[in-house]
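I have a structure I would like to understand better, so I am pasting it below and will then ask my questions one at a time.
For this view, one protein chain was removed and the others were kept in their places.
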Amino acid sequence: MRPFQFVRADDAATAVQTVTANPKAKFLAGGTNLVDLMKLGVERPDLLVDLTRLPFDSVDVEADGTVRIGTNVRNSDLAAHPAVRNGLPLLSQALLAGASGQLRNMATVGGNLLQRTRCVYFQDVTKPCNKRQPGSGCPARQGDHRNLAILGASEACIATHPSDMAVALAALDARVAVSGPDGDRETPLAELHALPGEHPEQETTLRHGELITGIAVPPLAYAERSAYRKVRDRASYAFAVASVAAALDVEDGVVRDVRLAFGAVAPKPWRAHAAEDALRGRPATAASFRAAAEAELAAAEPLRDNAFKVPLITNVVVRTLSDLAGETS
Amino acid sequence: MQLHVNGRLHELALDNRTTLLDALREHLGLTGSKKGCDHGQCGACTVLVDGRRINSCLALAVTLDGVEIRTIEGLSDDGALHPVQQAFLDRDGFQCGYCTPGQICSAVGMLDEFDQGWPSAVTTGGQPAALDAGEVRERMSGNLCRCGAYMNIVPAILDVADAAAGRSSA
Partner (left out) sequence: MTQTDVRAVGSGLGRIEGPAKVTGQAKYATEQDDVQDVAYVWPVPATIAKGTIRRIDDAPIRAMAQVLAVLTPDNAPHLQPAEDGELAVLQSRTVSYRGQFVAAVVAQTLEIAREAAERLQVEYDVEPHDVELTQDHPTLYKPDQVNPSFPTDTEQGDVDEALGAAANLVDHTYTTPALHNNPMEPHATLASWDGDELTLYDSNQGAYSAQQTLAKLFGLDPAVVHVVSQHVGGGFGSKGTPRANAVLAVMAARMVRRPVKLALHRHHMFAVVGYRTPTIQRIRLGADAEGRLSAISHDVVEQTSTVMEFAEQTALATRIMYAAPHRRTTHRLARLDIPTPRWMRAPGECPGMYALESAMDELAIECGLDPIELRIRNEPERDPESGKPWSSRSLVECLREGAQLFGWGDRDPRPGTRSDGDWLVGTGVAASTYPAYASPSTATARAAADGRFVVRIAAADIGTGARTALTQIAADALRVSTDFVRVEIGDSAFGQASLAGGSMGTASWGWAVTKACTELREKVERNGEVPVDGIEVQAETSAEIEARSGYKYQGFGAQFAEARVNIDTGEVRVPRLLGMFGVGRIINPRTARSQFIGGMTMGLSMALHEEGVLDLAFGDYVNHDLAEYHIAACADVTDIEAHWLDEHDERVNPMGSKGIGEIGIVGTAAAVANAVHHATAVRIRDLPIRLDKLLGRLPG
């Protein structure tokens, strides 16, 4: 790890200013990803600005049902919060499926959204990686990519975004509240992460110094009928090999509306719009669910060792939606 | 900087890079907290910060000014073992013992989380009335044990939970 200066931010504006002024400064939240990557030499900030004492630590439900979550709310507190647990089961389940009890006690909302890929080459500074070192190559294509992307990847990079929480938030159309040198803005979560294209090093649409202060989850009438299903290689304490966040609204056996997002298959939490479009107005049957998943996965570009994710996601979509349809009918 | 550990205040001059785990082990002589991976992947370094369990290998010591840190050394009270420590002895909940302080601190934190009504990934429906083996297994999965003592760790923790709830377990 390289030496760095450390300051604790007491207010958001100073935090933003401090980081904006120094291109090598970074925000520090729970540290569970940043400190890890600093130890590996992947991240080499020369200044850390500790955000954890900033007052963005509450969950508020607004009159219209929007749930506002401060960035400093720890993953464990968020999962247990009644508004989330009862009102947004898919989000609570996604959080609880992530990491471990200890890590969830440390991890924050903003940090979770901005955690970086678990691609083994990215994490090893003795190897090339386009994301870490633009233009150096992508050894994952030929090497170990069993858990890398089948959707949204590029020639330059096939990394996946590892977050569970973000997948649920993508399905919920969450918005991200950002505070920057030019003031505050809100951006749809769908636009927070960038696809790699030729520039896998540009992972988000945030500018340097922009601070995530929280997220807003707009009301969704059928959010209570939602679920997050995570498939992993070990029964717990493992990143997903595939996951599905789903919410389903069925009336008289017909899909009135649906939300679907996939995890661990793409460089960002993958909102399955094609599948949703294919489902609306269709009978709520396993056959339609399968057709919808296939519609989304038609664009999949599987590699030597991750082709299994196509049938895996398909099956999980069918099962999760069938279960939700069963609950509603 | 200052670190409050097990009720004592320590004045320390630390490198910003020093993690809580290394501060404990290399600067305070509190070697009960173990380093199995140094990257949040094993749980051996678990300690309680303001009562909550965390991985001390990923926490920078400088960020912990003013909080209460409790380690395995601070669980037993004047020689009287904490109930979780006693249960680990009674159930032979360890072999090499290297994951053990982390398991015990994690269990203490976990029992408290359960009491606060926190759900887990295996909780279905509302809050379960009592901790069962499935809940303990999921909630304790952040603590790896290569010796494979899980089969004894889980009943040890259930013993403590049951005793606290006034039940007796087999």
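Letters are used for the chains, namely A and B, taken in the order the chains are written, and counting of residues starts over at 1 for each.
Here is the rule we use: a residue touches a chain if its C-beta (ideal position, glycine included) is under 8 Å from a C-beta of that chain, and two chains touch if they have at least 3 such contacts.
Here the structure is a predicted model, which means the values were calculated and not measured.
Q: For the chain left off this view, which of A:53, A:146, A:256 or A:282 is in contact with it?
A: Only one listed residue reaches the unshown chain, and that is A:146.
Q: Taking the full complex into account, what residues of chain A touch the chain not shown?
A: Interface residues of chain A facing the absent chain: 1-3, 39, 41, 118, 120-121, 124-127, 139, 142-144, 146, 231, 233-239, 241, 305, 308, 311-312, 315-316, 318-319.
Q: Mind listing the chain B residues that contact the chain we can't see here?
A: Counting over the whole complex, chain B touches the hidden chain at residues 15, 17-18, 22, 25-26, 29-42, 44, 71-73, 75-76, 81, 85-86, 88-89, 92, 94-101, 104, 133, 136-138, 140-141, 143-154.
The rule is simple: only the chains that are shown with their structure count from here on.
Q: Taking each chain's centre as the mean position of its Cα atoms, how many Å separate chain A from chain B?
A: Chain A and chain B have C-alpha centres separated by 28 Å.
Q: Touching residues of chain B toward chain A in the complex: what are they?
A: For this pair, the touching residues of chain B are 15-17, 19, 38-40, 43, 46, 52-55, 58-60, 62-63, 106, 109-110, 113, 116-121, 123, 137-144.
Q: What part of chain A is in contact with chain B in the complex they form?
A: Contact set of chain A toward chain B: 1, 3-6, 8, 28, 30-32, 35-36, 38-40, 48, 50, 52, 76, 79-80, 85, 92-93, 96-97, 99-103, 105-106, 235-237.
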